[in-house]
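One protein chain omitted, others in place.
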Amino acid sequence: MKTVEEIKAAIEAAVPGAKVEIVPNPGPSGEHSLLLGHEQAVEVARFLRDDPELALDYLSNVTGVDWLDKEVTEKVKVKRQVTKTVDGVEQTVEETVDETRKHVEPGYLEAVYHLFSMARKHGPVVLRLRTGNRTDQVEVPSLTMLWRAAEFQEREVFDLYGIVFKGHPDLRRILMWEGFKDHPMRKDYVEPDDYEYEPTAHDQVLKRAQAHQAQAAAMGQEGAGAGQ
Amino acid sequence: MAIDQELKIEMGKQGVFVTTIQELYNWGRRSSVWPMQFGLACCAIEMIATTMARYDLARFGAEVFRPSPRQADLMIVAGTVTKKMAPQVVRLYNQMAEPKYVIAMGACAISGGPFKQGYNVLKGIDRYMPVDVHIPGCPPRPEALIQAFMTLQKKIDSHHLTGEGRPRYLDPDAPGEFKVPEPGEHDLEPASNQGVWPVPVVIR
Amino acid sequence: MSTFETIPESTSQTSAEHLAERLSKSITAAAEADRREGWNRPPVFLPESENGVLEVAMGPHHPSTHGVFRMDVSVDGERVIRLKPVFGYLHRNHEKIAEGTAYLASMPYTDRLDYFCSLTNNWAYALAVEKLAGIQVPERAEYIRVILAELTRIQNHAAAVGFLLQDMGASGTPLMYAFREREKILDLFEQLTGSRMMCNYMRFGGCRVDVTDAWLDRARRLVAGMPQFVDEFEALLTTNEILMVRCQGIGALKPDLAVNAGVTGPMLRATGVNYDLRKVDHYGIYDRFKFRIPLGDHGDVYDRYMVRILEIREAVHILEQALKEIPAGPIMDPKTKLRGFRPKPGEAYGRIEAPKGELGFYLISDGGSNPYRYRVRPPSMINLTVLEDMCLGHNVADVVVILGSVDIVLGEVDR
Partner (left out) sequence: MAATFDQIFILFRNWLVHFLPPAWQPAAGALLGVIGIVAVFPGLFALTTLLERKGLGRMQNRYGPNRVGPFGLLQPVADGLKALTKEDVVPFNANGLMHLLAPLVMVVTVFMSFAVLPMGRHMELVDMDAGLLFFFAMGAATELSVFMAGWSSRNKYSILGAMRAVAQMISYEVPMLLSSVAVVMIAGSLSLPKVVAAQNHYTGIFPHWYVFTPWGFGAALMFAIAAIAETNRSPFDLPEGESEIIAGYHTEYSGFKFALFFLAEYLGMFALSGLGVTLFMGGWSAPFSFLTWIPSWIWFFAKVMLAICVFIWMRGTLPRLRQDQLMNFAWKFVLPYSLLVLLVTAFWRFLPPGWERWVVCTVILAVAYVVMGRAAFKLKRVGPRSYRYAE
């Protein structure tokens, strides 16, 4: 089994112009993954499947991950001109100051593919595809035409995360019903409020029930807590 | 007749004549409750296990699992009812012929159980249709299902054909069918059938 | 009554034509009556399109779909020309719930994935977390895991074959025999873990409670009686002509398609592909046991049936070895603390050979007490990818049998 770096080199040799990045995995499992660019993703995947040395003929797992917009706080040393009174004389002094800067790293949706080889019995090779953002650029290329195994799993990722797989033959909702609007596995999904009743003290559920009742009382809604 | 009219009326008021038919009627229905062949999730496996060799629900005359709702008397809601499945469950209940009974088997069917926090899980089937017996447990053991079955038999035995406490299907004013919820854009519509399920009070 | 009014009194046509015309006329009349009454639905049983294709929605309540699964089948006569599986009727948001709770609290939820094999699900999850956090498992715990997993495999395969025969129309007898053995195994589980089906037994770095010698003796007695049960089962089924006619050549699957579609488990091995994670990954301590992987050549329903039967026999061999060699020692890794368990940031994909195929758990940790991403790779669902390919051209009755031979559990398909 080649290491990730070797695979990356092999890909770059075989598919000219392929954008491949290694996403390191700091955990003990050490399964580093390859981030593919959208344009060449299908060719790269085809190379991985058909290359006799790698022979990754078996796509085990396709899944989505939702990375929210992150507010990153970092301390930056900034040089600036400060007017100071030193010894009674006003001077312009250059000074290095620590400044906290905040910026929002845009979130993205990610599709993760775990590849194994049944012929050579090795693996896994982890591929990642990222969308531009979480709202309007949610397209990634589909790998279903290479591995049938992705058919239902990509549909599931589409259903639950809203990643649109370009080139998927039958991209419909799979777990939720047709006509459902939300993507419930996203981290910012808000559930429908149907926690009217909870007989047992069940961690957050009781809180939600109480919140529901408070809200219903505020809206002056009858029946929410009145017993009828 | 030796009985004078007044006594007859008096006994009729107390239900003497009615009672004998009623007993036969109740006995017949309670001794031959045919469940519908209908399973949803984990509890369905325990339901199957109940009908199998060791527990043998057949002893009560209830092994005739009918696949068609028209021919079944008892619906065992065995497992998690999801919001996608709830309309079908209610429709199946509407398709059953009266008299019909419902056993909510397991925590999920009662209240959503361990999956209560799920966005697609219905928090209790009794939001949409009347339930006769609830069995707690996740999943309930087969013995619990047999216990529920016997509880249902006792309940059928106590039914009166007339008067105040008569069951729903003998009451011409009671609804025969329940509204089938429609899957909406975010949730089922309506979220519960008013009239079937009075919203209870949260005890803080 | 309108039916009779539309029938012409005298006729010079042949009787078949007459009957057809009569039928169509009365159907039209009934449809018109429906329309008059504001019932806009077309008559339900008629072929919808001109070429005589009938659309049948099998499920979600159907006796043979093993739960709440739906197949939209288009049949031409009784021949299937299109089949689309529809799931989600048991989508219980397992992944979302697990992302909101602690690592340990997801263990009971894994029981309810594939509710026939709670212990292998436990193991797969424990394995993934152990890989994520780098936890070692003591030897005795590994033996216990192997014993429980193989017992699970036996009861799952026996029940799967029973359900397959049930779908084929045997009035319950094989299923009853299978469940008789299953109950014996469940008794063992109950004695050890306290629950028949939802065992919630394994922990990261070991197991929850230790097995006693009495339990091991009981397990040995059970395993000793198992070959006799399989012989009885096979005598009832394997060479039955009706079973052979119903199963052989039905739903054949090509090995290359199976590999490409990610099919795993007995279904893959029935096509002749030698891929068993117990041999490939050597997870746990499977490299210590001698066992063989049965392989089919045709990939049809009969091969899947036989591969399951033969896997029961091999599982019995593994159990015999494991129960003989089980060492004394601790059952939990002392360094692992279960409460307040916070693995370092990272990700891991752990997989085992569950009775239905490759069961994988993909976990991403951000250093918190909850997994950031928790994903189950369900074998049942991915094995269904090829359902349409297997069913095309066969009869409706075969669809039922093919689905039975895939051996799905809806808790796992929809999660």
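Order of writing sets the chain letters: A, B and C. Residues in each chain are counted from 1.
To be clear about the criterion, contacts are C-beta pairs under 8 Å (C-beta built on N, C-alpha and C of every residue); 3 or more make two chains touch, one makes a residue touch a chain.
Fair warning: this is a prediction, and the values are worked out from it, not measured in the lab.
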Query = When the whole complex is taken into account, which chains on show are touched by the absent chain?
reply = B, C
Remark   = Touch with the missing chain holds, among C:G169, C:G329 or C:G367, for C:G169
Query = Of C:Q136, C:T212 or C:T238, which residue touches the hidden chain?
reply = C:T238
Request  = Decide which residue listed in C:R221, C:K254 or C:R292 touches the omitted chain of the complex.
outcome  = C:R292
Task = For the chain that got dropped from the picture, name the residues of subunit C it touches.
result = 1, 3, 23, 26, 30, 34, 39, 41, 43-45, 54, 56, 62-64, 78, 165-173, 176-177, 180, 236, 238-246, 248-249, 274, 276, 279, 292-298, 302-303, 306-307, 310, 395-398, 400
Query = What subunit B residues would touch the chain not displayed?
reply = 24-25, 27-29, 31-33, 37, 52-53, 56, 58-61, 63-64, 66-68, 70-71, 73, 95, 97-99, 169
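Here is the rule we use: only the chains that are shown with their structure count from here on.
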Key: Touch-based graph of the chains, sorted into line, ring, star, complete or other   = complete
Task = Would you mind telling me which chain pair, A-B or A-C, is linked by more contacting C-beta pairs?
result = A-C
Ask   = Using C-alpha centroids, which chain lies at the maximum separation from subunit B?
value = A
Remark   = Rounded to the nearest Å, the gap between Cα centres of subunit A and subunit C is 30
Remark   = subunit C residues touching 2+ other chains are 88, 91, 93, 96, 100, 414
Shared-contact residues (touching 2 or more other chains) in subunit B = 84, 117, 119-120
Key: subunit A-touching residues of subunit B, taken from the complex the two chains share   = 83-84, 111, 116-117, 119-120, 123-124, 183-187, 191-192, 194, 198-202, 204
Ask   = What residues on subunit A touch subunit B, complex-wise?
value = 175-177, 179-182, 184, 189, 191-192, 194-199, 202, 204-206, 209-210, 213, 223-228
Task = Spell out the residues on subunit C that touch subunit A in their complex, using ranges where they run on.
result = 87-88, 91, 93, 95-96, 100, 131-134, 257, 259-263, 273, 275, 280, 343-349, 351, 358, 360, 362, 364-365, 372-373, 375, 377, 381-382, 384-386, 414
